[in-house]
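Only one protein chain is missing from this complex, and each of the others stays in its spot.
As written, the chains take the letters A and B, and residue 1 is the first residue of each chain.
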Amino acid sequence: MRIVRNGLLAVALAVSGCSGNQSAMDPDGGPAIHIAHLIIGIVAVCGVAWVLVMVMLAAALLRGRGRTGREITNERSLMRAVIAAVAVTVVIVAALTVSSFFTTRGIGVPEPAAMTITVRGQQWWWQVMYADSGPNASFETANEIHIPVGRDVRLELQSADVIHSFWVPSLAGKQDLVPGRSNILLLRAEKPGIYRGQCAEFCGLQHGHMAVLVIAEAPADYERWAAGQRQTALLPSNPEALAGQAVFLGKPCAACHTIRGTSAHGKTGPDLTHIGSRLTLAAGLVETTRGSLAAWIADPQTVKPGNNMPTVALTGVELQQISTYMEGLK
Amino acid sequence: MNHTVVLDVADLPEHGLGSASQTYWGTLAFMLIEGTGFALSIVVYLYLMSLATQWPLGTAPPDLLAGTTLTALLIVSLVPNLFLARWARHQDLWKVRIGLIVMTVLGVAPLVLRAFEFPAMHIKWDQNAYGSIVWVMLGLHTTHIITNLVETAVLTALMFSRHGDSPRRYGDVSDNAMYWNFVVITWLPMYACLYWVPRL
Partner (left out) sequence: MTRHKEGDRRDTALNDAELQRCLTATWSTPAGLWGALSTVDHKIIGRRYITTAFVFLALGGVLSLLMRLQLAQPEARFIGPDRYNQIFTMHGTNMMFLFAVPVMQAMAIYLVPLMVGTRNIAFPRLNAFSYWMYLAGGLLLWVAFALDVGPDVGWFAYVPLSGPQYAAGKRADIWAQMITFTEVSALAVAVEIVVTVFKQRAPGMSLDRIPLFVWSMLVTSFLIILAMPAIMIASTALILDRLVGTHFFNPAEGGDVLLWQHLFWFFGHPEVYIIFLPAVGMVSTIVATFTRRPVFGYLGMVMALIATGILAFGLWVHHMFVAGLPRLGESFFTASSMAIAVPAGLQIFCWLATMWAGRPIFKTPFLFVIGFMVIFVIGGMTGVMVASVPFDTQVHDTYFVVAHFHYVLVGGAVFPLLGAIYYWFPKFTGRMMSETLGRWTFGLMFTGFNLTFFPMHILGLQGMPRRIYTYQPEMPWSGLNMFISLSAIILALGFLMFFVDAIRSARSGSAAPANPWGALTLEWATSSPPPAYNFMHLPVVSSLEPLADDPDILPVASGLRIDRRELLITSVVQAVPEARESSPGDSIWPLWAAAATSVTLIWSIFTPWAVVWGSIPVAIALIGWFWPKGVVEEDA
C-alpha cells in the first residue's frame, strides 16, 4: 500500500516539475486563494492608475512641445484637476485599505481546536512535530509536512536559533519563526497535492536551500501515513541494512540523530526514523534515493556547503551499508 | 550679471547673539538629536518592561537615595546656571568666571553621586535585559554630563585667558548654559522611569 502511494507521489512529483508548485498565483489553499484574488484586484487597480498617469504625462509633454512664449493657462482649472486627482487617490487607497482588511478577516485565524503541528526552524531544516491526538502518540519528522485535505491546520511556528520564515505560497502567506516567540499560521489545502515552500527570511549560509514540502492528501491517506510515522523503525531484515544500522549506531551519527526504536537519540539533526519515506533529503535539496543518500552522507559539505552536518569518515563499504539502511527506513 | 546695491548691512553687528547666532540653532539641533535618543531609550525600557512577566527582572527596584539626591542636585544647579546665562547676556566677565567655576563644580558632583547610582540598581548590565537597559540609560546620561563638564571646564579656562572677554565667548557660555538645562531636564523623565516606574 505504502509503496503504491509513494509511487503515485513520485509520479505527481515528476509531473509537477519534481518539487511541486511554489507560486502565489497558483493557489490551492483557502488563505492563498483569498490573497490571490486580492493581488489580482490591487494590481488591476494600480495598473489602471499607472496607465492614467502615463497618459496624462504623454499628453502634457506632447501638448506643450514646440510651443513658444508663455501661454496663459487657466491656473484655476489646473488646480481643480489636481484636487480631483488627489481626491480620486484618496478614494482608491481607502478602498484598497478596506479590501485588504476584509481579506485578512476572510482568511481568519485557526480555531484553537484545529489540528496542530509544531514547526521549528533550524539552520537549515525544518523540525516538524505532530502533537498526540487522543490515544495516538506524538511523533516527529522533518522537512515534510503531511496534512489532510480540506481541513484547517494550525501551525505553531517556533525557532531553535535565528529567524526563519515559513512560506508555502500555494497554500498561505508566509509567517516568521521568531526565537523566543511562537507564531500561528493557518494552513489549508483544498486539493491533494505536493506543495513546495521555502524559508523566506535570510537565516545564514544555506538560507537558499531550506525548502519544505507540504503533502496534502485525502484524510484516509493522511491517517495511514500518520499511523506509519508513529511507529518506531523496523529492525532491518536485509543483512546489509542491518550492518548499516550497526555502523550508524557506532559512529557519531547517533549523537545527532534520533531513530526511534534504536539507541540513537541525538537531537541536533533531523529525526531519521522514517527518512526513507521522505521525498527529499536535506530540506528539499535532492530526491531521496539510495544514491543521493550515499552522496549526502559521504560529503554533506559539498552537497550543501556550510550546513551543520559534518562529514563522518566512513569506508566505502560502510557508506553502502548505511545508505541501504537509511533507504529502508520507510 | 550686474549688481545693484539695494541694501546696506554695514551697521549690523559683527556677531549674532541669541537666536541670531548659528551656534544657538546648532545647539538646539544637537539637543533634538540627543533628546530623541533619550526618548528612545525610555521607549526601549518600557518595551522590555511590557514583555516581562515581572519587573524589574530578577531583582528589587533600585534604591532611591543616590538617584534622588542627584536629581535634587541637578535641579538646584539650574539656579546658578540661570544666573550664569544672565551674566553672559550682560557680558559681565567676572561674574561669568565665577558662574563657570560654580558650574564646573556642579558638573563634577553628580558624577560622584552617579558612581553610587549604578550599584543602587542591584543588577549588572550582563545579567539580563533589565540590567542592560538601566546601565545604558545611566551611561548615556552620564556621557552627557561628562561632555558638558569638559566643555564647561574648557570655557572656564578660556574666560581666564586673553580670549575671554568677547561677545563670541559670552555667546558660547550661554549656549553651554542652555545645554546644561537640557541635560538636567532630560534627566527628569529618565529618573522617573528608572526609579519610579518599577515601583508602580
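Worth a mention:
Keep this in mind: contacts are C-beta pairs under 8 Å (C-beta built on N, C-alpha and C of every residue); 3 or more make two chains touch, one makes a residue touch a chain.
Every value quoted in this text rests on a predicted model; they were computed, and no experiment measured them.
Within the set A:R151, A:H207 or A:R230, the residue that contacts the chain not displayed is A:H207. If you put the missing chain back, the residues of subunit A touching it would be 17-19, 22-25, 32, 34-35, 38-39, 42-43, 46-47, 49-50, 53-54, 56-57, 59-61, 63-65, 67-68, 70-71, 73, 75, 78-79, 81-82, 85-86, 89-90, 93-94, 96-97, 99-101, 103-104, 107, 123, 157, 161-163, 165, 167, 169, 172-176, 178-181, 183, 196, 198-209, 211, 284-285, 305-306. Looking at subunit B, the residues touching the absent chain are 1-17, 19-22, 25-26, 29-30, 32-34, 36-37, 40-41, 44, 47-48, 51-52, 57, 125-133, 135-136, 150, 154, 158, 163, 166-168.
FYI, only the chains that are shown with their structure count from here on.
Centre to centre, using the average C-alpha position, subunit A and subunit B are separated by 53 Å.
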